[in-house]
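Before I ask anything, here is the structure I am working with.
The complex is shown incomplete by one protein chain, all other protein chains being positioned as in the whole.
For subunit A:
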Amino acid sequence: MPAVSKGDGMRGLAVFISDIRNCKSKEAEIKRINKELANIRSKFKGDKALDGYSKKKYVCKLLFIFLLGHDIDFGHMEAVNLLSSNKYTEKQIGYLFISVLVNSNSELIRLINNAIKNDLSSRNPTFMCLALHCIANVGSREMAEAFAGEIPRILVAGDTMDSVKQSAALCLLRLYKASPDLVLMGEWTSRVVHLLNDQHMGVVTAAISLITCLSSKNPDEFKTCVSLAVSRLSRIVSSASTDLQDYTYYFVPAPWLSCKLLRLLQCYPPPEDGAVKGRLVECLETILNKAQEPPKSKKVQHSNAKNAILFEAISLIIHYDSEPNLLVRACNQLGQFLQHRETNLRYLALESMCTLASSEFSHEAVKTHIETVINALKTERDVSVRQRAADLLYAMCDRSNAKQIVAEMLSYLETADYSIREEMVLKVAILAEKYAVDYSWYVDTILNLIRIAGDYVSEEVWYRVIQIVINRDDVQGYAAKTVFEALQAPACHENMVKVGGYILGEFGNLIAGDPRSSPLVQFNLLHSKFHLCSVPTRALLLSAYIKFINLFPETKATIQEVLRSDSQIRNSDVELQQRAVEYLKLSSIASTDVLATVLEEMPPFPERESSILAKLKKKKGPGAVSVELEDGKERGELNGGGDRGGDAAIAASNASTPSPSADLLGLRSTAPVSGTTPSAGSLLVDVFSEAGPSATSAGVNDDGFLSSAPPTVASEDPAPPLPESDELLNKFVCKNNGVLFENQLLQIGIKSEYRQNLGRMYLFYGNKTSVQFVSFNTTVSCPGELQSQLNVQTKTVEPLVEGGAQVQQVINIECLTDFIDAPLLNIKFRYGGALQNISLKLPVTINKFFQPTEMAAADFFQRWKQLSQPQQEAQKIFKASHGMDTEVLKAKLLGLGTALLENVDPNPENYVCAGVIQTKAQQVGCLLRLEPNAQAQPGEQMYRLTLRSSKDTVSQRVCDLLAEQF
């Protein structure tokens, strides 16, 4: 019983703990506890006032009982009483009880706050720290309201003790995280930043956490911290291993502070000031150099501390992604770790290298480690290390090594843990398609995938293989042969049967010459699987059978026999029954010619380069475009290419992924492949829309007809935008049609539609007067940066607008990259001799280029997790300006352009959405979460809106736009 003999005994407590430990059964323990609770209750209720020591002892016993997992429903007042004791030990137990037991909305908070207030103003550093720790542990809004003003003062006051400063900094951080609206740093900013210079390393260690958090939310206000952080880091890095005394850990100077400094720098781009940048690069080089030096100690603590700094430095190098020399050095260093005997280091090296692989500067250097990584995939004992190896192989894959990597991944799949199979399957499928030069290799790979891990192969994957086979006649015979062979296996996966049914139904004739795969053999093979399959697969097989009748008349009798059997024609499933009946009739009534027409070979699936602009350019040449665009017949094709293309595009726009496979078998529209990483997700999108919008718009640019229209003659400068133009813009964030502007003379209506990164807007200018407008002229301009972000093309309108008439103007918009500002629309005309000059913002906002993305909860959270860097997130908490009607909220979120995901957020009050913003330069995946507190009183209703995307500017802009909508 060591504790009894030690320290400031609370003997009664120690005896009680011993008793509990000696209890032989749960029942005995409960009995002992109940006895103790009765005892304490009687003491607290007794007439005799308890002294501080007893109170402390009993409160501490209650706390112990609580920590054992029992409910405690009394003793809170006694604990609060302890707070006003003058003795440290009593105060400490009081604060501890409250920190552990009191939840943040308790009634007691007010009483506690009073005691905290007293301790904060006591000038006793020990008491001040206890009070600050209590605030930091509880962190309730009431506490923020009471102390958010006071704590910054304590933090920067000249006479505050160092230990109090440390606590104050972190206490403030906690309050800022819980209630950012209550912590106003304004006047303190500069003094807080200068804590980075504090002599006491402990103060710097604590303060830097606060500064990092504040910087990530308000980078501009805190940007002076960059140079201070660099010089602090430089001093630490260049110090000898003993210089920092207390802060040297196993011969490594201030490892935790160094990591925190490097992390703070990751909130910012590389320093602009050349001297600062030079100093920083020097630090990073020194850190890399030190990794090569012989260790100063054999202890693992030494190497861990050293490598903690190294990995953080590498994160910063990757974050900057601008120093090829450092990137390659980092890669080489990680390469050494790949073979280290410490599993931790191998794991971390694989993880870190994965991000290096995506940098153009280090991609090649990463690739040189392929053999080691493959070996890791095969031999590592820890599945999490194998997982990292698989991630890295995926990340380093390119055309040069795809075959090798895909083969290794396939062979790993045979034994892979169930937990990572689905992800592996998807990775293999993506890589196989992305880097397929030789399509027989692609077919082999996917069929192998189905054979090895059929359960994990999602519909998208097998749809896609069929699509590719249909589109490429050079691979059709090979595919038929291969799938025929694969079906020979006594047990083969249902997905294989689906692919087999489809491919043999279309291309079985290509292998029918071989007696081993004669029509009847093919049919019998397929039909031998029929009874083991689910209804949708059987339906597909029935369609294959009717195709067989067309391809091979000699099978007609056999197949008709099958269709005629009771199990088909009287099948209890309506779909199967109907197919059997119809196919039977078709085969017996229709002439061979009709049959051949009905069952003609599937036409190729359209590759989705289906943009009207490309088509027009090919057909008409640049000059005719504007005219054609207004032609009603052509209008429908804004959404699609050719005849089938239009349908496919519409189907795809209704479906979640722009995958033409949605259309493939006339089955339901597809959900995006589950288990993808965001990058993988967009890759997949890329794959499906290969040579899609990018090719189109590139082509378009060659001819330059989309470049901004030359400004038409304007004798007067355009007026500055109307003051209300921002408000007008906000009205159209979640809708596309409506009245943009109206005054005594003029009404401007708007209709717009968007597809991928292209948009078309119709403006309707209505003359409300009975007098004509003359010199009517409108221009659209893209101010500043916007010029390189949007391509806007307009056609001039007639200069005369009769009284009561309406003229229409079409504007074509191409989004090159993400943007913030809106194009300006300037309208000038003369009305009764007076010049009217109006400027408005055209409601073109980044969200218009959203493509909704459906996904399951698991995928949502995985993607969310992957977007967890501070700069990828934008968040706003704001008051509700309108009611919180569910339907209205939903309509707005849908209007934003994202998919509204049901059953994802465990709290049904919240809304989560997902979408991909399509720009010419890139696709930006975007996740959104809106949390209303609908329970609050009207007037106090608030929302918290969080956006995450792979691009910080996008998160912020969408967040800003949407926050104005509620």
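Just so it is clear, a residue touches a chain if its C-beta (ideal position, glycine included) is under 8 Å from a C-beta of that chain, and two chains touch if they have at least 3 such contacts; residues count from 1.
We adopt the following convention: contacts and distances are computed from a predicted model.
Participant: Given the choices "Histidine-containing phosphotransfer protein", "E3 ubiquitin-protein ligase SINAT2", "AP complex subunit sigma" or "C2H2-type domain-containing protein", state the protein name listed in UniProt for the chain not shown.
Facilitator: Matching "Histidine-containing phosphotransfer protein", "E3 ubiquitin-protein ligase SINAT2", "AP complex subunit sigma" or "C2H2-type domain-containing protein" to the record, the invisible chain is "AP complex subunit sigma".
Participant: Identify the residue among A:263, A:369, A:464 or A:951 that touches the chain left out of the display.
Facilitator: Of these options, the touching residue for the absent chain is A:263.
Participant: Can you tell me which of A:163, A:372, A:730 or A:922 touches the chain that was removed from the display?
Facilitator: If we include the chain that is not displayed, A:163 is the one touching it.
Participant: Out of A:471, A:769, A:910 or A:953, which touches the unshown chain?
Facilitator: With A:471, A:769, A:910 or A:953 as choices, the missing chain is touched by A:910.
Participant: Thinking of the whole complex, not just what is shown, which of A:63, A:146, A:317 or A:813 touches the missing chain?
Facilitator: A:63
Participant: Using the touch definition up top, pick the residue from A:189, A:205 or A:555 that touches the left-out chain.
Facilitator: Final answer for the missing-chain contact: A:205.
Participant: Just the residue numbers, please: which parts of subunit A touch the chain that's not shown?
Facilitator: The missing chain touches subunit A at positions 1-4, 6-8, 14, 17, 21, 60, 63-64, 67, 69, 87-89, 92-93, 96, 99-100, 103-105, 126, 133, 136-137, 139, 141, 163, 166-167, 170-171, 173-174, 177-178, 201-202, 205-206, 209, 212-213, 216, 245-247, 249, 254-257, 259-260, 263, 301, 304-305, 307-308, 311-312, 343-344, 347-348, 381-382, 384-385, 857, 861-862, 864-865, 868-870, 873, 875, 906-907, 909-910, 929, 931, 933, 935-936, 940, 942, 944, 946.
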